[in-house]
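Have a look at this one.
Apart from one protein chain that is not included, each protein chain of the complex appears where it belongs.
So, chain A:
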């Protein structure tokens, strides 16, 4: 018996090759791949045939055609005579604008609220708790509508604008403020600013090296600030004051000139950042709690006060826990920005939808949407992964 068992386990199974598990698994995988390929091919060819039969044009040629519709907020030059491709670019840039500003604001608010939740001050801790519990439990779309419609009704008409310092006006057409106009010679100011930034970085690196080597501290922050403000100011005067300021003025129905933030933009950014901040706050809180209390005690024993302890000891370690989930919140915010369409903010989905409706190129437009959101998400992830690696524990 024992001998027989031994031999049957060692030798390949006798009989049909069909019973060989390795052959079988390869066979089944081939079948699955074949089914997927056939299905995919079937869908593509069927779609093409049907589009043709229904006489719906396909391809990306339509991007060259005149769009013919206006867009309320354009970061690059766009008129009704621009083409569909340009319109989509305007939409893409509007999406990116909301995403970038939303991410920045959500991060700031989220960190403040997250740290606030751990505050030993009862009122601050409770307020932060309420913020999180209320805002993350109300659907985002409702919050967008709130910031748009509820706030819109509360602000006055252009003629009765709320005015600050005679230069900032708030009304139901948006927020208007002064705009800097850069005349000839302004390049010098830009160069000065770049130099100042570069100088500050060099100074900061030098100060760190010196502190590591000698233990002596050099407060690089103040000198950097001085440089960044001072150099461009010097350049401004040296180049003959080429910058002028344009103030918005009330003309006819509305303010003209200056800088305008539309109510759609303001409502969307507020809603997205305030909503996302409630999730970020919880991530920050969890990250801080994950740093063992011993670290704080050790810092205290070394004589660090609570502020520097948080800044130099706790947060850097907490970041390792915080960054990965933070990345998903950034991705969520970017994707959620497509709710813009509900309040007429011309983001990529909204403009794309209009193009889709006018040209009937459903498949192409959806392809562009998917490609863009996928790319934005991958770029964000790549950047956050890089940052995560930098923050990761370095063994010395």
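Assume a residue touches a chain if its C-beta (ideal position, glycine included) is under 8 Å from a C-beta of that chain, and two chains touch if they have at least 3 such contacts; residues count from 1.
Going forward, contacts and distances are computed from a predicted model.
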Using the UniProt record as the reference, specify the protein name of the hidden chain from among "Sarcosine oxidase subunit beta", "General L-amino acid-binding protein", "Acetolactate synthase small subunit" or "Pimeloyl-CoA dehydrogenase large subunit". "General L-amino acid-binding protein"
Touching residue (missing chain; options A:157, A:211 or A:244): A:157
Among A:161, A:220, A:354 or A:380, single out the residue that touches the unshown chain. A:354
Out of A:248, A:263 or A:287, point to the residue that touches the absent chain in the complete complex. A:263
Out of A:17, A:43, A:298 or A:378, point to the residue that touches the absent chain in the complete complex. A:43
List every residue of chain A that touches the chain not included in the displayed model. 42-43, 46-47, 50-51, 53-57, 68-72, 80, 141, 149, 152-153, 157, 172-173, 251-254, 256, 263-264, 338-339, 341-344, 346, 349-350, 353-354, 356-360, 362-363, 365-366
